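Every protein chain of the complex appears in place save one, which is left out.
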Amino acid sequence: MIVFAAAQLLPGDVGRSVLGRDATQEAVAEYNREHGTDRAAVVQYLDWVGGAVHGDLGNSLIPPEPPVWEVLRPALVNSLKLALYAFLLVVPLGILGGIVAGLRVGRAADRGITVAGLSLAVVPEFVTGLVLILAFSIWLGWLPVTAQWDEGAGPLTQVKYLTLPAIALAIVLFGYIARITRAGVVEALDADYTRTAFLKGLPRSTVIRRHVLRNALIPTIAVVATQVGYLLGGLVAIEILFNYRGIGLTMVEAAQLKDFTLLTAGVLIIGLVYLLVTLVADILFVLLNPRIRFEAAE
Amino acid sequence: MSLAVSTAPALVLNELEVFYRVRGRDRHVLRGVSFEIAPGESYGLVGESGCGKSTAALAIVRYLPRNGGVGSGSISVAGRDVLALGERDLREFRARSVSMVYQNPGSALNPSIRVGAQVAEAFTVLGVPGGEATERARAALERVQIADPGSVMSRYPHQLSGGMQQRAVIAMALAKDPALLILDEPTTGLDATVEAEVLDLVSQLQAELSTSVLFISHNLGVISKMCSRVGILYAGRLVEEGPVETVLQDPRHPYTVGLLRCIPRGGVRKDHGRLDTIPGFLPSLGEDAPGCVFASRCALADERCGSEEPPLAAVASGHESRCWYHERAQELPREEVADIDLAPVDRTGEPLIELSKLTKIFKQRGHEVHALTDVNAAIWPGETLGLVGESGSGKTTLARTLLGILEPTVGIASLDGDPLPTRYQKRSQAELRALQIVFQNPDSALNRRHSVRRILLRSLKKLAGLGGRAADQRALELADRVRLTERTLTQKPVQLSGGLKQRVAIARAFAGDPKLVVCDEPTSALDVSVQAAILNLLVELQAEQRVSYLFISHDLGVVRYISDRIAVLYLGRIQELGPADVVFDGPHHPYTEALLSAVPTVDGGGRERIRLEGDIPSAASPPSGCVFHTRCPRKIGAICEETEPPLVEVEPAHDMRCHIPLDELRRLQATVLEPVA
Partner (left out) sequence: MSTVAAAPARSEASVARRERMQALLRSPSFLIGAAVILFWIVCAILGDRITPFDPRFDQTNDLSQAPSSEHFFGTDHLGRDVFSRVLAGSRDILLIAPAATLIATILGTTLGLVTGYLRGIADDTVSRVIDAVLAIPLILMAVTVVAALGSRSVWTIIIVISIVFTPVIARTVRAAVLGEAGLDYVEAARLRGERSPYVMFSEVLPNVMPPILVEATIRLGYAIFAVATLTFIGFGLQPPSPDWAVQIVDNYQYLSEEWWTVLFPAIAIASLVVAVNLVSDSVQQVLER
């Protein structure tokens, strides 16, 4: 809805921008009438929503005007592949990094991981992507430069092509996940129940394994869900850089071409994916947290 | 039975010195502390905050924080040198020889692991195989009198009440039959009746197992009940040590003397026999001044005390004191000499505050929580009404309803005969200034970013309508009245101690010359000596201004000291209401009786313990009939289960809610009740 509202603010009519400056006035009017873009904004939106609920997300406004879903589906699949790869890379590494940092608070390993993680997190993905490309593709030649593989390439080839972009994405998220995990570990280490465990005579490894980690990772799980949001955002720049036809690239092009149907639909889909992931994370959080699962004593 | 039937003392501390590294400097928390605990003995370590008692406990188990360390001295438990233990031996030491139980049992248990598994861990670490460990865990829980250990074992800690949690922790601690059991404020934060049960349990188990106990507490009453010997710690130094009765009856160090005079005891009331205070402040951490550590606050101190530190010398057999003038210790001049001149309360006119039919029901997740039910009470000008009750009693709800923070479901509060709007937002400025509050926690009661002057000036502006020079003048007066220096006005709360912060809070409440001040546990977060000063201040202000107090506290001694009348609440209902002496001396409500018997006092002896079975029922489903019947040791029969007794005046000015007639109660309570087996 927000997208649509924003879209309607923009000056100039849709028809003209699609057909270009040189099109005749009649052609523009014709286009607008055909697509209903000469109707009032509210009517257009309601119309679209009605369609969306039935599963029809409308058609792209750019000739040849394929149905939006046909454009979005492959893009979405591509992006999900990349996102999954990055996710699988960063989550274990980030959590591990956070645990190590948390267990060695204040010492070299901690400062190193924390500072490195945070610094790298703020560097834009395309910058790290570029450096990676330079290093690994151009100078070392280990991995391909762009993420375009030939039709029908097998999964292993796809992985090879996706490695650099996934690493670039992962680097950005690593710092944040490590920091949250570290905070969780530090808090758990300081807790009274950890003291009880040590004072029972349990060896350090057992205390950490059984008592600390269990509680330390709970806040991390909650946060990982929000990270998916950043992941989806980072996709845009990476896809452009590596010329990978994912949903980010598609959306940016749509914005450039002012294809609002596509844009609205895309935003909706992304929002849905995000909500889904958040829901899963919430469920996980509740499952892992006995305090919420079972009612407290009266 | 104890593993090692050795004659070695359970604990020996010898010239122990512990420091913390703060901002690059080593600051001493404990200096030259030495004491011994014989096998089977229970030793109490007493002191106020900052004296180092918890540090001693942590040093014994070698769990000091990373910036702490043992400077010199030795610690040995059952003959073993603790400080020399290697990694492996240390673990074994913790698993077998020493156990620690500390405050806040809820956080001592891991919230994500079931209780049974945690208790069993105490056994598996000793090498006991899994299945057997579970069995022994169950047995351990039975031993701490948990009925139905099976269901408790399968629960998570947050599903148990505070008392149950502490029992489970004790079960874990005693599972291995340690040579030494350390208890660090184990019952602080628990309700009085629950506390009594836990303490009874500890005594019992100690007797059964002949465990040696190190009991750390700030509460002399508890120590006198639980321990045979006591050591008084001040600023990291042991200043007096000896058998409990001797030290309490015949103290030989000015600090001990001062401390005992601060505690409200039977017979001492606000208008006769004031609480004494200890002037000055605790020396800051690591301040190693020459001479006696207490000299700066001791009225007996002279030049010698300021330059030469006295050694711990014997004053009698088994009784030692670190003072040059220990024979004169009890002649310590009092700080507060004169009694306050408090005019008696005039109850002939209209009451200042009237609560009628006050009821509050909360809706929580589908349940209805009956926080207050049909409360009727009155407070006259210049009077202190003490509110007593355990958790769930509704005392906080009552105060908040009076202040308009909560809206009553039924009923109304009136000020000077006029009904008060139920929400404070609807009250006039005059009504707001008449009713003020002093909170429990001085840290959160003051805005950390405002200076004291700003806090006072703002209150003066809103409550007294003063501005400019007049306000500045009054601010100085207020500060002076609560005994703050002008310098304090420029400081911010973080720079002040707890006692000073509370004074500021009191000054703020009095800015508009209130008629009634709600005191919600105003001294619970403060040390005993500071508490005495604050209580004295409140009494002084009452004498000067004829202000009334609604005084809430869980500390019965304090309530008795300061209250004219007392209301006893249980599950949102007033069970008894009457003059302080009458309520305390009896005959009184069976709940009051049990409550009083649960509180350990320094005067020791006296009451027989009346044990209340079970936990306090939930306010969401109060029992039928008389709400106390499920735990009442004097229940007379079906009538208690079916009909709620009304609150009636059983003798002039004394109301009670019980089916048993007053004379019958008088007869019953005159004879000592059989101690419950």
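Order of writing sets the chain letters: A and B. Residues in each chain are counted from 1.
As a convention for this text, a residue touches a chain if its C-beta (ideal position, glycine included) is under 8 Å from a C-beta of that chain, and two chains touch if they have at least 3 such contacts.
Keep in mind that this is a model prediction, so the values were computed, not measured.
Peer 1: Just to verify: which one of A:167, A:251 or A:281 makes contact with the chain not shown?
Peer 2: Once the missing chain is taken into account, the touching residue is A:251.
Peer 1: For the chain that's not shown, point to the residue among B:65, B:130, B:150 or B:280 touching it.
Peer 2: B:280
Peer 1: With respect to the chain omitted from the figure, which of B:321, B:459 or B:548 is a touching residue?
Peer 2: B:459
Peer 1: Kindly state which of the options B:72, B:307, B:364 or B:495 is in contact with the chain not pictured.
Peer 2: Residue touching the absent chain, from the options given: B:495.
Peer 1: Which residue among A:77, A:115 or A:286 touches the omitted chain?
Peer 2: Only one of A:77, A:115 or A:286 touches the chain omitted from view, namely A:115.
Peer 1: Return the single residue from A:217, A:263 or A:281 that touches the missing chain.
Peer 2: A:263
Peer 1: Touching residues of subunit B against the unshown chain: what are they?
Peer 2: 279-281, 284, 335-336, 403, 405, 424-425, 429, 432-433, 436-437, 439, 441, 444-450, 458-459, 462-463, 483-485, 487-488, 491-492, 494-497, 499-500, 503, 505, 508, 512, 533
Peer 1: Spell out the interface residues on subunit A facing the chain that's missing from view.
Peer 2: Touching the chain left out of view, subunit A contributes residues 2-3, 6-7, 9-12, 114-115, 118-119, 121-128, 130-131, 133-134, 138, 145, 229-230, 232-237, 240-241, 248, 251-252, 255-256, 258, 263, 267, 270-271, 274-275, 278.
Definition applied: only the chains that are shown with their structure count from here on.
Peer 1: Could you tell me the distance, in whole angstrom, between the mean C-alpha positions of subunit A and subunit B?
Peer 2: Taking the average C-alpha coordinate of subunit A and of subunit B, the gap between them is 53 Å.
Peer 1: Mind pulling up the subunit B residues that touch subunit A in the complex?
Peer 2: 61, 63, 91-96, 99-100, 102, 104, 107-113, 121-122, 125, 155-156, 158-161, 164, 169, 172, 618, 620
Peer 1: Once bound in the complex, which stretches of subunit A touch subunit B?
Peer 2: 191-193, 195-203, 210-211, 214-215, 218, 288-291, 294-298
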